[in-house]
Structures are given as structure tokens and as C-alpha cells.
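This structure is in C-alpha cells; I'll ask about it shortly.
One chain of protein is taken out of this complex; the other chains stay put.
By written order: A, B and C. Residues from 1 in each chain.
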Amino acid sequence: MAPKTKRVIPGTTLFDGDMARKGYALNKMCFSFNSEENRQEFLKDPGAYCDKFGLNEQQKKAVISLQVLDMLAAGGNAYFIAKLGGIYKLDMQDVGAQQTGVTKEEFQAKLVAAGRE
Amino acid sequence: MAPKTKRVIPGTTLFDGDMARKGYALNKMCFSFNSEENRQEFLKDPGAYCDKFGLNEQQKKAVISLQVLDMLAAGGNAYFIAKLGGIYKLDMQDVGAQQTGVTKEEFQAKLVAAGRE
Amino acid sequence: MAKIVGGINVTHVPYIGRAIAGNLQQDAYWKPFFDGFPPVHAWLDKVKPDVAVVVYNDHGLNFFLDKMPTFSIGAAAEYSNADEGWGIPTVAPFKGDQDLSWHLIDSLIEAEFDLTTCQEMLVDHAFTLPLELLWPTRNAALRTVPICQNTVQFPLPSAKRCLAFGRAINKAIESWDSDARVVVLGTGGLSHQLEGTRAGFINKKFDLEFMDKLVSDPDWVTQYSNEDLVELTGTQGIELLNWLTCRGALGGKVKAVHTNYHIPISNTAAGLLAMETV
Partner (left out) sequence: MAKIVGGINVTHVPYIGRAIAGNLQQDAYWKPFFDGFPPVHAWLDKVKPDVAVVVYNDHGLNFFLDKMPTFSIGAAAEYSNADEGWGIPTVAPFKGDQDLSWHLIDSLIEAEFDLTTCQEMLVDHAFTLPLELLWPTRNAALRTVPICQNTVQFPLPSAKRCLAFGRAINKAIESWDSDARVVVLGTGGLSHQLEGTRAGFINKKFDLEFMDKLVSDPDWVTQYSNEDLVELTGTQGIELLNWLTCRGALGGKVKAVHTNYHIPISNTAAGLLAMETV
């Protein structure tokens, strides 16, 4: 089947059917983090918890190294990944800074600047 | 609020919003009967199982006496009630005969007759 | 582009599961029903579908009233059957077709059908039994896409909406960049009523006219409201909405390949209608 042509938006991947399909196991694991009991079980042995949800190697590696861009590339959805971030007390500016390769302060300064334009 | 005028169909109550709202607890209990473990728990103490799902007195009485028309009047949905029937090995012709006040043989004969018309 | 070879509408009474499991196809009770299928098997051998899109209604296995969709669609690699509580045997899982699922989802939401998408989905007897009836020896290569319509809790989608939904499915499949051959199934009906003091209601006259009109003039059905259809065909007869969506998915003109109609299977008028696209 010929690949569909997709809209290219710089720095952005739409969470569409292709990503949803690829990331299902990862997102399902993250959905389980709505429960404190599951969060604690994950923290005791992250690798075993990933295996329980059938994550592939790429997903497992991204989770264990806590690399958000890698999780996204592996089909992770931002809202579900945020629940994993919550376990490590990462807020959205930590996550933003990590993805854009700047410090949290620099990331915050960029946001403030956007308000002055 | 003035009552909506509803279509009257003889011998028939549509499972609409009013019924769905009235019967939610009863139908939720019956939905749990998709699991053998739950069916066994129900059989051990039907009254306690009804209480666990918050059935009202009318619903509980209908369930315990296994009166299908009473379950319907209490908001039961035919498909969910059928799962309760399954516990007692009642098939759809047993249930049909009970509701129409005839023997199973008479009910079956009526169906066969409908094919000859 | 994909090719729609035709469609098959067929009843899905749970009781059939026991007849299949018990090998009762030639018993006096079951023979007039099962004898309807060999001509359809022969047609399937001829048109050789790769994928079956199955339009059916769930009966409280995958969906409960806490999240009850009007139209839902599977997008899984595989679909499992499970214990439904009424003692019919559970069958082996069916293979999905995720490419077609997502193509349908993209197309149908663009066409303003507000789908619920299901990346996991249990399929009940209304999906499994028609496949068992049509491929009595499991066709392990056949891929499937379940499309589920609410016929359980009013308000249901109207006949007009279902026919339009079917026609949008037709457009979507025909625009699918694939060399697959697709058959569409619509399951349930025909006239029957399980509950109330009218339990056992059957309407042979209407059913026969419906089967006729479905082939020649499916818009005929849209003159009826869902309340009309319940009055005419029973509270479960309304499952004919699945037949209507299936018919819509076949596009403009079809010819009947084979029909069968037998009363009763359990409390139901059992219909079978195979159609070829022309």
C-alpha cells in the first residue's frame, strides 16, 4: 500500500492512527498510572512493569532512560507520557526543557517572551 | 417538566433513557455475570450480591423471584437480564413463555405457527 | 484500489453456537436453517474475499451502558471472543486488518460520522457466529474489521443515518489503496422480540418485503422511524439496521445471489441474504 502523504508541521508529530497503533502498549502502561498502587509497582521494578504491558525494546529503553522524545517516537501520547512524568515529579516545563534541549529557566524565559510579542 | 409523549407499542417497552436511568444498577449487576466467578458469587447469596450493586427493593425482589416482567418494569434491559437467565439455564423460550403466561410448548407452537402464515 | 465483492446479511441468534458446537446441522430442527448456507459458501469460494467488514451490534460484552457508542469500530490486530454469560462456547480469536481500520476511521470521521475507535475490542456472538456460519472451516487468512452499531439503548441511529453510514463505508473502502477483495457482513434480525408480553412476536410478511426492498430500493426502509420498525419487527428485529448499513456499504446496484428465510430459530425469524455488487 502506498504511504499516505501527511501534513508536515515542524517539530511536531500528530498523534494519529499510525502513532496510536505503534504506541498502544506504552500508552496503556501509562494509563495504568492513574492508580497509586500501579505507580508504586512500577517504581519497584520499571523493567518488569514494562514487560507486563508488552512494551517493545525501543519503548522500554525510552521509558527507563526517561527520554520524552524517544517515547514520542515510539508512539507515546503526550497526555499519557505526562502520567509517567508525574511519577518522577516532572512538570510540563521540565518536560518542555528536556525536549527542546535547554535548561528549565531558559524554557520559562522563552514562554514569558512569547507573552511580550 | 411536562412528560414527553411516547409512542405506545402494545406489549412492548422501549429501553430508552428513562428505563436506562431507572435500571442502571440492575443492568450493571447483570453485566458482571459475564464472569463465571461473579456468577458463582451471586449464586452463593443472591440478596447480598444485589446489595453490593445497590439494587433497590423492587429490583432485588424481581431478581430473587426471577420474574422477568418485573425486572423489565424495574429498568432491566433484555440483553442484560438474559445473562441472569443464563445462570439458571433459562433459554429464550423459557423466558418468552414466562412473560406471555403460557407453557414452553405453547410458546414454541406459536413461533412455528408464525412461520406458516 | 480495494474491491467490494458483495455483502451478506445473516441472523446471529446465540443458540446457533450450540448447534455448531454439537454438530447438529442435519437435525430436523436445524436442517432448514443450515441448508441455506452451501450456495453462499460456493459464492464465497468464487469471489474469494481477503477481508470481512462486519456490521453488528454488541449485546453487553464489549460495551456497557457506562460508555455506549452509537457507532464504534475496531482497530486491533486481533479480536477475541469471551464468556457472554449465557453458556455458548467461546471461539478462537479473529485476525484484524489495521490498515483498513484506520483508513475507515480517517474517512468516516472526515465524512462527519462521530466514531468511537477501539484499539482493543471483544467481539460477541453477533460477530463470531456469522463468520462461523459463512466459513464453517475457519479461513485463517481472512482479516476482519468489526463495526458496531447501538441497537440496544434508545435513541438508536435512524434508518436514514445507518444507510448514510453504510454509503460512507462504501466510499471509504473504494478509496482504500489496496488490492484487497472486501466482503461486508450485516448481522442480526430478522423479526423477533425477546421481552415483554409481546415476546415471540414475528412478522413474516414484513421480513420478506424488507429482504426484497433491501436489494432493489434500500431507501424504502428510511420511511420508517425506529419506533415504527420496533412495532413492525419486534424489539430485537430492529437489528435489521445492521443489514441496512451493510447494504449501504455495497453502493448503488446489487443483485441477490441467494436468500433463505426460516421460522423459528429460538424466538427468531432467521434470514440470510447474499448480494453481489454489479
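Assume a residue touches a chain if its C-beta (ideal position, glycine included) is under 8 Å from a C-beta of that chain, and two chains touch if they have at least 3 such contacts.
This structure is a prediction, so every number in the text was calculated from the model and none was measured.
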Omitted-chain contact residue, chosen from C:Glu120, C:Glu174 or C:Glu227: C:Glu120
So which of C:Asp35, C:Glu110 or C:Glu209 would be touching the chain we can't see? C:Glu110
Residue positions on chain C contacting the omitted chain are 63, 65-72, 105-106, 109-110, 112-121, 153, 155-158, 161
Contact with the hidden chain only, please: which chain A residues? 7, 9-17, 20, 24, 27-28, 30-31, 33-36, 39, 68-69, 72, 77-83, 85-87, 89, 91-93, 95-96, 99-100, 107-108, 110-112, 114-115, 117
Footprint left on chain B by the chain that the document does not show: 1-2, 17-18, 20-21, 24
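Please note the rule applied: only the chains that are shown with their structure count from here on.
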Cα centre of chain A to Cα centre of chain B, whole Å, reads 46
Chain A-chain C separation of Cα centroids, rounded to whole Å: 39
Per the centroid of Cα atoms for each chain, what is the distance between chain B and chain C, given in Å? 25
